[in-house]
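Only one protein chain is missing; all other protein chains are in place.
The block that comes next holds chain A.
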Amino acid sequence: MALCEAEKTFVLHGVEENFRVDGREREDYRPIELETNIVSHAFGSARLRLANTDVLVAVKIEVDVPYPERPKEGKLEFFVDCSANATPDFEGRGGEDLAIEISNSLSAAYKSPEVFDLTKLCILKGHKCWKIFVDILLLECGGNLYDAVSIAVKAALWDTRIPLVKSVTVDGNNVDMEVSDELHDCQKLDVTAAPIMVTVCKIGEQCIVDPNVAEELCSVGAVVIAVSKDKFSTVLQIGSGSLHPQTLLECLQMGEKVAQRLSEALTETLSEINPNKNQDVGFLK
């Protein structure tokens, strides 16, 4: 997508007037659709559609050996795949840069033990732990990827059920574990503190959240803020522009406020999800 000068000026004036091209105010999000449990053989999954941005997240779990330096902790790994369905630029290895950028930001955001407690994933200290793979598939890019991905990841982790380990027996170097046969015997992950990322985009003199593709093209710089409960877990500047320290501070404040609202909305939505309701899910809707 390319914008001419006149179009850019139009977007910029809209932001200045607090009345954006699609009628939103500066702190408004576009409509979000969220579905959980749509990949049947994953341990947890979610699909999020934020206007034109479409993200599918699936969680897989494997048994692994903990890192020697952190024997009491499980593992959490993020993998982003930019599907060529989103744009032909992603064909072959074209999407790899973006994929690595997003997965690294997620790893950074989830790193702190206050955000996500990895010790809960330990099965036997130093010998066995759960390894959680969070696989993110970008199906359509309509701007604001970071926010969409972080919400989808949180929802997928919320949906994840880890099998219950009944007993662990140690025989020399051999560790045997028995997993409960009961299908519904499983534990859920605690995601109350899982971070939500908000991209604050500076256009002209003002900051906005949830930029669409046109707005992303007009921005001079953007900051991604990962907020867990009331604390920041990561702050990351993206794009090529430079920001004044004062502006950066304003961005952070705005980001935190918006993330708080978003997090509340997400918690409310997730609590309303009824797994027993049988309906046409996924892409057939």
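Some notes on this structure:
In this section, contacts are C-beta pairs under 8 Å (C-beta built on N, C-alpha and C of every residue); 3 or more make two chains touch, one makes a residue touch a chain; residues count from 1.
Rule of thumb we're sticking to: contacts and distances are computed from a predicted model.
A chain of the complex is left out here; the name its UniProt entry carries, from "WD repeat-containing protein VIP3", "Vps72/YL1 C-terminal domain-containing protein", "Actin-related protein 5" or "Exosome complex component RRP41-like Protein", is "Exosome complex component RRP41-like Protein". Although one chain is not drawn, the whole complex shows that of A:34, A:98 or A:139 it is A:139 that touches it.
Shown as candidates are A:91, A:178 or A:264; the residue that touches the absent chain is A:91.
Residues of chain A in contact with the chain left out of this view: 39-42, 45, 52, 54, 56, 58, 60, 62, 79, 81, 83-88, 91-92, 133, 135, 137, 139-142, 282-284.
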